[in-house]
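Structure in structure tokens, see below.
A single protein chain has been omitted; all remaining protein chains appear in their positions.
Residue numbering begins at 1 within each chain, and the chains themselves are lettered A, B and C in the order written.
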Amino acid sequence: MTYLAKPALHHPTLACNKIGFTRRDYEGRVSTLCAGCGHDSISAAIIQACWELDIEPHRLAKLSGIGCSSKTPDYFLGQSHGFNTVHGRMPSVLTGANLANRGLLYLGVSGDGDSASIGIGQFVHAIRRGVNMTYIVENNGVYGLTKGQFSATADQGSMSKKGVANADSPLDLVGLALQLGATLVARGFSGDKPQLVPLIKAAMTHRGAAFIDVISPCVAFNNHAGSTKSYEYVREHNDAVNRLDVIPTRAEIVVDYAPGEVIEVDQHDGTTLRLRKLDPAYDPRDRLAAVNLIAQRQAQGEVVTGLLYIDPEAGDLHGHLNTIDTPLNALDARTLNPGAEALSRINARLR
Amino acid sequence: MTYLAKPALHHPTLACNKIGFTRRDYEGRVSTLCAGCGHDSISAAIIQACWELDIEPHRLAKLSGIGCSSKTPDYFLGQSHGFNTVHGRMPSVLTGANLANRGLLYLGVSGDGDSASIGIGQFVHAIRRGVNMTYIVENNGVYGLTKGQFSATADQGSMSKKGVANADSPLDLVGLALQLGATLVARGFSGDKPQLVPLIKAAMTHRGAAFIDVISPCVAFNNHAGSTKSYEYVREHNDAVNRLDVIPTRAEIVVDYAPGEVIEVDQHDGTTLRLRKLDPAYDPRDRLAAVNLIAQRQAQGEVVTGLLYIDPEAGDLHGHLNTIDTPLNALDARTLNPGAEALSRINARLR
Amino acid sequence: MKALAAVNDFVVKFANVNGSGSASANELFAKAILRMGVPVSPRNIFPSNIQGLPTWYEVRVSAAGWLGRRGGVDLMVAMNPQTWDGDVAELEARGYLFYDSSKPLPRSKFRDDVHVIGVPLTLLCNQAWTDPRQRQLFKNIMYVGALAALLGIDTDVIETLIGEQYKGKEKLLEPNFRALHIGGEYVREHHPEAIGLRIERADNVGDRIFVDGNDAAALGCVYGGATVCAWYPITPSSSLAEAFQSYCQKLRVDPETKQNRYAIIQAEDEIASIGMVVGAGWNGARAFTTTSGPGISLMNEFIGLAYFAEIPVTIIDVQRGGPSTGMPTRTQQSDLLACAYASHGDTKHVLLLPEDPHECFEFSAKALDLADRLQTPIFVMTDLDIGMNQRLCAPFAWDEAQAYDRGKVMTAEELEAGRDFGRSKDVDGDGIPYRTYPGTHPSKGAYFTRGTSRDPYARYSERGPDYVYNMQRLLKKFDTAKMLVPQPVIDQSAVPSRCGAIYFGSTSPAMHEAIGGLQANGIGLDTLRLRAFPFPDSVRAFIEAREQVFVIEQNRDAQMHSLLVNEFGIDPARLIKVLHYDGTPITARFIVDAITAHLRAAARRTHAA
Partner (left out) sequence: MKALAAVNDFVVKFANVNGSGSASANELFAKAILRMGVPVSPRNIFPSNIQGLPTWYEVRVSAAGWLGRRGGVDLMVAMNPQTWDGDVAELEARGYLFYDSSKPLPRSKFRDDVHVIGVPLTLLCNQAWTDPRQRQLFKNIMYVGALAALLGIDTDVIETLIGEQYKGKEKLLEPNFRALHIGGEYVREHHPEAIGLRIERADNVGDRIFVDGNDAAALGCVYGGATVCAWYPITPSSSLAEAFQSYCQKLRVDPETKQNRYAIIQAEDEIASIGMVVGAGWNGARAFTTTSGPGISLMNEFIGLAYFAEIPVTIIDVQRGGPSTGMPTRTQQSDLLACAYASHGDTKHVLLLPEDPHECFEFSAKALDLADRLQTPIFVMTDLDIGMNQRLCAPFAWDEAQAYDRGKVMTAEELEAGRDFGRSKDVDGDGIPYRTYPGTHPSKGAYFTRGTSRDPYARYSERGPDYVYNMQRLLKKFDTAKMLVPQPVIDQSAVPSRCGAIYFGSTSPAMHEAIGGLQANGIGLDTLRLRAFPFPDSVRAFIEAREQVFVIEQNRDAQMHSLLVNEFGIDPARLIKVLHYDGTPITARFIVDAITAHLRAAARRTHAA
């Protein structure tokens, strides 16, 4: 694109980045998610990361599947083209889009149901192909948009609001991504913006398949037995009328802890989550070490957050396919069409 | 079933197992696979294992997807019901069948294309649900039935007969199965019956999701540059007429090596495969250890074979769901139907 | 200006915010009227969202018992500032606008031709409670109390309902009662003049029950003997699977062992759910799945396998607005073609078409029988309007005498007796072959099931004649289905008529009401309600006996019209399309206008000629 970005005149107090955009220029429509939803915090982190990276909004394409998480691309980067595809199949659409124009940045946003349940097949193959993308899963362990059923990342034995226990062993997308050859793998928490923004920036500047699993509590469907007192009342009411009648608006869960530390996070559903932030000394270039660390910590009931693995020399799908530098969607008939003469030679060979 | 198995009168020289069946009673139709196909050796191993385990053939149900490998259930256990389902979706059909009647043994046979490419999603979820089954993938790294395209388990950089290099990183089903919570995980080689038969027996007697990855060379689609001299000639002919015109019949690749040993296997495509048989001292009850061993050996270019992991105390899906011991398909209207009186009580509550 | 006046016959619409607790309060309002013996039919109009977006609840009160949507609003309960303008605009002239008058609104926000009733709900709540959540929550009950006072609904009826609702949660009773009374008293004090809309005790409800179709279908599956359910969440079908789960927990647990006589799997997607149902059906269990449009699309390949390999499968499609993700929270009848001819190659499938929750119960149970009898997929085509709205309908009934029909299953005894078994063979001339369950007999009756062509003994075959034999047999089987499925319901017009109308499913209440409206316009119509596909010959007879037949459906492309023409080879000219597909339930008004307009235009043409 030969265009110079022409930011509108902004309120003087709004800081501009190198290309003259303020954070506002990276915002989208008003969110329709529940007040306090972790997903909105992630959208904010994406906006912050893009602003800090001086990304031209229109040079980024945002794709998603279906779900509350997958709705979020409508709520950030209003100047970017977005595609809300079908449930669980965003990876293939993103792959195709990427093939068509290697010149844009590709951001895939998905949910745990969208990626770990229906979408696990496409997740696996998009990653092993090394598609150059930032793939974010906003992981809340439930199906938000369809009202709180389990997703494949829900812990075994956990109770749904319908009082049904989850029998299946949970999928750890981070572990999978490492095994599938993702060249950047990280885990964040929606309420930890200071950690999340750098992770997103690292992913967006990485060439290859970058995956970030972001734990993102759902406020609506985690309000059952064990909830903090103030919601007890509402819960009883909902039980009585046996539907999700009242959804209390809540503050998002925010955490603040230092690298190397472990923090206990009380979740909306009363359970506590033990997050361990990677030690600054951790070397993220050893895939097997990352796998082991995660496994060992998991045994301790801890969830490791931070940049778990990165291969700075990673290649991507276009490299594998040796595609031309010009975006394929920009090639014209002259370059694409072998012409009539070549055709008559082909005809000759077929006689 | 109240029936006593009544084996037909057999040639006296044919050995009978405890329930009076000879190996013949475990055979199926004549195979239509290529002479020398590894898959036929696996069928033979299955027959041997069932015979040794004194399994009543009709108490086992065999299910498969689509592919050369998935055709094999027609070639063994002719007295068992079989279901050749659709491509890549055998796991869900097997899961449903298992739910309907927990009283039978379930054997799922699939290929690497069927399970690792189109079927990876169902593979993942069937395993994490702990379906009580023996799941065998006959792994040849190609799509046999559709004439030699890559499957998701093909090594990166390997060349297809069309001279196209494989760009994607390969899926290691064994590594995945371990991570997904399979409670028995093993790898075998089609040409190593002494090792394969016990592995199949272990899987069939295991309660829970048992997975065996069996390397099974394809003779038809691995005959290109680098092939042993005797096929060179045929290869050049096929190249010239630019189709798979002649498929030489070959002897299957058989290996014989001791536990703890490494053996180099020359494959039809001229590449060599380095198999390492697990050391007798190896303790298969540590999941993480298994993961690491595989990874380390892989770094050495070795493929580990043997019983990699087993959880003897494993539970299964029926346990998780707390289903009744009687097979669901055997419950009658009296037990299933709450009756008219209960219905009028329900009506009353709805007024 | 004279205000609207009506007794037991008007429309109240509640405009609320999603997740604010209004749903239960609104239902309480509707139920209270029912308990007074007056029929109501409520409808939710909700967004694809969890919290914060606008949602509406429309209650039609009709002593005459019309349960279809009427259109128009007589009393608007405007609780949502976001949608105020639209809500006010929607009111009929001389109607009533009920709102929270806590903070004053500019004159411009109102209409001169409607009656305004303000109640300072927020203020009243803030006086009564301190906890912000309780303030929010009881506002809803409070407006119910106010409306009850305005319309003359007995408070004790409401109190009884609240009592039933919070049984075991007594500490919730008191505040609810309090809110109820605060609302009522405020109205009695500040709006003493009775309004023109009244509820008066009547006896027009009878023994009918008040339930939504998903709940009913779930119960039908329990009674029909389904033991395996595999599903994947999707609006508007999720509540069906969840209702099946809770009914099973109540009705299907072994009293001694406390073990479950059912297995429910929330699969990873719709391909897996149908796959599990196919596996269970193949293995002799009664199994079903439930989904909506997108799920049907994903199930296509397996549906073709079940058709060709002849596996019993029950699929309950709670239809929503298509295509693609479409309008997930709106209603349509637009999956008919997608289901009737689902999957590649030559296929035809059986569809059942319930009109209300009562038939959702009946047809779901019936589907399980038909699936076993016909060994093929059976679709129950319900929709969001029936499935997710409580509807007054005849009570559920079950004839204990009737046993399950497991279809043609060859037993070990028969096999032992040497009876010939050809899995794909037509032995009875009805196109239906015998099958065996896996594990039946040690040496007889085993066969290999496949989606490829085969001979009558289920051996793989690529021979043309084997293939044709099998495909012809499947056609014959489909023909056999005609007499096994629920037969159509025909109604002769009171006034003589040369025209007919064909309708089905959730169009029923609107159609019944339309008959009267048409008669008022001097139009008599004989009607036929389709209850299944393939169509019995009586449908052809009905059409052929009439000059013109209107086919009324809720989709753009006249899909049922296509099925009728295609299956009967009838001249399409004789079948006139009446199509409603904006996602809202069809109304009697729409039907009356469409048919009247068509006939008048035709009349004009003939006069001109």
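Just so we're on the same page, a contact is a pair of C-beta atoms (placed from the backbone, for glycine too) under 8 Å apart; a residue touches a chain by one contact, two chains touch by 3 or more.
Note that this is a predicted model, so its numbers are computed, not measured.
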item	value
Listed residues C:Gln136, C:Asn260, C:Thr347 or C:Gln375, member touching the removed chain	C:Thr347
Sole residue of A:Glu27, A:Asp40, A:Glu56 or A:Asp316 that reaches the chain not shown, by the stated touch rule	A:Glu56
Touch with the omitted chain, as defined above, among C:Gly152, C:Gly326 or C:Gly407	C:Gly326
Chain C residues that touch the omitted chain in the full complex	47-48, 293-294, 296-298, 300-301, 303-305, 307-309, 321-330, 332, 334-335, 337-338, 341, 343-348, 450-453, 462, 464-465, 467-468, 471, 475, 555-557, 559, 562, 565-566, 569-573, 581-584
Chain A residues that touch the omitted chain in the full complex	1, 3-6, 8, 56-59, 61, 63, 73-74, 78-86, 89, 91-101, 103-104, 121-122, 124-125, 129, 318, 321-325, 328-329, 331-333, 335-340, 342-344, 346-347, 350-351
Residue numbers in chain B that touch the chain omitted from display	32-35, 66, 68, 84, 86-88, 117-118, 120, 143-147, 149-150, 152, 162, 164, 220, 230-231, 233-234, 236-237, 239-241, 243-249
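Here is the rule we go by: only the chains that are shown with their structure count from here on.
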item	value
Chain A and chain C: spacing of chain centres that average the CA atoms, whole Å	37
Junction residues of chain B, two or more chains touched	121, 124-125, 129, 321
Where chain C touches two or more other chains, by residue	268-269
